[in-house]
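As you look at this complex, bear in mind that one protein chain is not there, while each of the others sits in place.
After this line comes chain A, so read on.
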Amino acid sequence: MKNNFEDQVKALSRTLLLFLFLLVFLIGGLFYFKMYPEKLHSKKETFKEIVDVDTEIENGIHIETGFVADEGMEVTIQNCTNCHSAKLVTQNRMSKEGWKATIKWMQETQNLWDLGSNEDLIVSYLAKNYAPVAKGRRQNLEDIEWYELE
């Protein structure tokens, strides 16, 4: 009789524990999918994560950021893409003085840290690969996609 009762208690607590575990698992799962809803229906995304894209270069361009692959690129990515997109850098063209002044402005007003000995490398990389091109007072219309208009 006593054994039977103990067995029943044990069985019940095992069941309860199992339910508790299941509940925790399900709630955990819910929060997980709430935070990462793409995991629910994207195998591609998961696959992408396995491939190391960090150093992938194609035609001289760093795939992930769009930066030109050259000496100083890595340190530029490390220091210049924390707050803003690489796109804000790569769409601009400046001289060495211009890039320096921009860094100074970001340090004075935008919380950019002291770049230390990396500054020269970053400025050289930017001034070399993102230098201004003389455009004159008005450029030709370029990149026209011709199409037949009825």
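A few notes on this one:
By definition in this document, a contact is a pair of C-beta atoms (placed from the backbone, for glycine too) under 8 Å apart; a residue touches a chain by one contact, two chains touch by 3 or more; residues count from 1.
Convention: contacts and distances are computed from a predicted model.
Here one chain is missing from view; checked against "Sulfite dehydrogenase (Cytochrome) subunit SorA apoprotein", "Cysteine-rich domain-containing protein", "ABC transporter permease" or "UmuC domain-containing protein", UniProt names that protein "Sulfite dehydrogenase (Cytochrome) subunit SorA apoprotein". Contact with the chain that does not appear here is found for just one residue of A:I61, A:M94 or A:L121, A:M94. Against the chain not shown here, chain A presents residues 23, 26-27, 30, 33-35, 37-38, 40-41, 83-85, 87-88, 91-94, 98, 102, 105, 109-112, 132, 134-139, 141, 144-149.
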